[in-house]
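Removed from the display is one protein chain of the complex; every other protein chain stays in position.
Right after this comes chain A.
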Amino acid sequence: MTMTTKTGIGTVAEQGDRAPARPSIPPKLRRYGASIGWGIASIGLFTAIWEILWAVGWANPLLLPPPHLFLQDIPTTLGYFAQKNVIGSRGTGNGLTGLLMTILWTTTRVVLGLTLGFVLGVAVGAVVHYVRIVRNLLLPTILLLAPISPVAWLPVAIFVFGIGDVPAIFLVFITVFFAIVLSTVSQFESVPKNYLHVARIMGASEAQTFWRVILPAILPSLFMTLRLNLFAAWMVVLIAEAVGVGTGLGQITSMARATFNAKLVFFTMAIIGVLGFTFDWALRYVQSRMLWWVAPNQGGRR
């Protein structure tokens, strides 16, 4: 039915503006449709293989419950999510708000950590670049600390900040901070010399040159660094929640592991996957809005 209608519209359009004989869909819409179509096909294939493995008895439903099992009993599953951001809160039975609140708390930690890490990272990077003594004093330490896995900071975070939101935010912060500092320092050096020459000839002050030439010149690469570290940030927030916070999606996963609740594990994993994807998409959207001059195939957009 739908097909015939579409062809009908296509034919009318052809007569109107003498378009080529095939029904014309705008290329943008077609590309969009194609990418959604392939997305569905990809996830569908993955799910199908999993379901088949279950159907022939190779995947133990207790250990690897396929999607139709772990998505089957959502009300019970949702019962595990607490509304309050307090350790030891019980699931209140009103599942959906519990789930949303849990997601909200975890997301807030990620966003706060990323924002702090980005802003402070750029600021420290700028100071390191401009002030020689700071550079000489800080850079060796930063180079030493940068390769340490954020997870290794977990005990430190708990020693210093105790149990609660702060250690999780701190871990996300640490994940992006060093990368942003180092990226800022190296980006400063790669600003095209001619941009700086133009600024000097036009009589721009140091501050004008920084805010109006250097910062916009390095922003796309910094944003790329932020996006590359986004997944690491999601990883550490879950670990921090499991160990040092006691609430959030990480804690649910940890609890599900301890109680051998495979359905809850996979349900939470699905939520985390969707969240991570949404975050990356949102950052890409912000990038295309704020950094409009970066062409779609530059600056590492996928």
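Here, a residue touches a chain if its C-beta (ideal position, glycine included) is under 8 Å from a C-beta of that chain, and two chains touch if they have at least 3 such contacts; residues count from 1.
One rule holds in what follows: contacts and distances are computed from a predicted model.
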Using the UniProt record as the reference, specify the protein name of the hidden chain from among "YdbS-like PH domain-containing protein", "Energy-coupling factor transport system substrate-specific component", "CU044_5270 family protein" or "Nitrate ABC transporter ATP-binding protein". "Nitrate ABC transporter ATP-binding protein"
Among A:Ala34, A:Leu100 or A:Val198, choose the residue that contacts the chain missing from this document, as touch is defined above. A:Val198
Going by the contact rule already stated, which one of A:Thr97, A:Gln208, A:Thr259 or A:Thr278 would touch the omitted chain in the full complex? A:Gln208
Logged for chain A, residues touching the omitted partner chain are 192, 194-195, 197-205, 208, 212-213, 216-217, 291, 293-295
